[in-house]
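With one protein chain removed, the remaining protein chains of the complex are shown where they sit.
Right, chain A next:
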Amino acid sequence: MGELSKLTLAGARDSLRKGETSAVALTEACLAEIEAAGRLNAFVHRTPEIALDQARAADARIARGDAPAMCGLPLGIKDLFCTRGVASQAASHILNGFRPEYESTVTQNLWDAGAVMLGKLNMDEFAMGSSNETSTYGNVVNPWKVDDRDLTPGGSSGGSAAAVAADLCLAATGTDTGGSIRQPAAFTGIVGIKPTYGRCSRWGIVAFASSLDQAGPMTKTVQDAAIMLAAMAGHDPKDSTSADIPVPDFEAMLTGDIRGKTIGIPREYRMDGMPAEIEALWTRGAEMLKDAGAKIVDISLPHTKYALPAYYVIAPAEASSNLARYDGVRYGHRAKLAQGDGIVQMYEKTRAEGFGKEVQRRVMIGTYVLSAGFYDAYYNRARKVRALIKRDFETVFAEGVDAILTPATPSAAFGLGEMQDADPVEMYLNDVFTVTVNLAGLPGISVPAGLDSRGLPLGLQLIGRPWEEGDLLNTAQVLERAAGFVSKPAKWW
């Protein structure tokens, strides 16, 4: 059974069509793996009945010969996605007991494509965090280990990353506001792509920072990312920021040929104190692409150093407003009130009890940067920086650069609890290579490219032109193949 859950989406799809296995068998295999992987704390709500119903329906469709792209493929869904009738809490206590009466567009697209829902995946509360330590459900543990230490799977899509890396499911949905798909993918040795802003509908995904949030797939291979992204994406009239641009067959664009492509290496991403291993991996990645026929050029993205501060103004600002609705009035947690408490006490107690520390911190930062007298100094300035960062990318793309290669993270996975006493800003530094992509609305993909000296996976990031995910995936697959990353975490859970 365990072997079935190790399949890739493409492998399982092909097996299903050849009749070598069934969706029910695949689903049962995954459910068994999930059952046995409690120590990872990746799945926080399991939906075996839904999964088996969907699997049976998928088998029937396969038998009829009308199997859509994801037919019968079992997935994990990040808790940020609203799923009808199934707990959807964004891993927050404040949404305690919340079961939406609606299905997010992205998950609906997946079900329409025949996919199977195994359950909901742990994450950082409201997607705020880079270590999956802020969840109301507790930490997710990375399936990868060093010296028996529990490591972070990264965040915020930590549950998704751990579940895919540990073969609890074939693939998972993630969301990425500042690196929340790409960083955990890198920490767990899997593939994660954040598509162009507007490619996937945000309708039904609990909002963190609306102008930055994008859903994307977290998969075992680049090919799987291509398959799953095509199923998730598409114009949605219910999301005004969703783009009315056709979704190409990304899988068919994986030609393996990147001859003549220009890959930019941005000098500003070479940070002080960057581990030599990361630097070496980056260089090796560039060489692999060069060997495949691409032209490697040094480029400059001069405003990079302002990206992180701008991000940590814009994202909390939007979050402070987006999270105002969690007030205890209509759904989720409401604090018990004392005699004489009024509406203000209800708000204060409910939000103090319902939100974790990191969420509270960001709500306060966001409220501060938007407040009268500080708006221009922080929020407006951050918007200007954002425009400059976007222009940096536009300039290099206009000069003929097809994709940009950077490290995905400044380090490999760190220990759970290791950053507990650190300045929160140190945690925010995890996002230093990824936030620029969100600020500019570009597609970015993290590809596992090697192991560090302790045997932990490291990822490289490729950043593409807007709406050219197909090209980006093709380059990523070339890198994936050249890197030949096949390592799996040793099963201990």
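Everything that follows uses one rule, which is that a residue touches a chain if its C-beta (ideal position, glycine included) is under 8 Å from a C-beta of that chain, and two chains touch if they have at least 3 such contacts; residues count from 1.
Basically, contacts and distances are computed from a predicted model.
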Protein name (UniProt record) of the chain left out of view, among "ABC-type sugar transport system, ATPase component", "NADH-quinone oxidoreductase subunit NuoE", "Aspartyl/glutamyl-tRNA(Asn/Gln) amidotransferase subunit B" or "Heme exporter protein C": "Aspartyl/glutamyl-tRNA(Asn/Gln) amidotransferase subunit B"
Which residue of A:96, A:211 or A:395 touches the chain not shown here: A:211
Option touching the unshown chain, where A:44, A:82 or A:289 are the choices: A:82
Identified contact with the non-displayed chain, of A:15, A:241 or A:395: A:241
Selected from A:144, A:187 or A:203 as touching the chain missing from the view: A:203
Selected from A:16, A:90, A:185 or A:462 as touching the chain missing from the view: A:90
Contacts of chain A with the absent chain, listed as residue ranges: 81-82, 88, 90, 95, 98, 100-102, 104, 202-207, 209-211, 237-241, 317-318, 320-321, 323-325, 327, 329-331, 343, 347, 367, 370-372, 375, 379
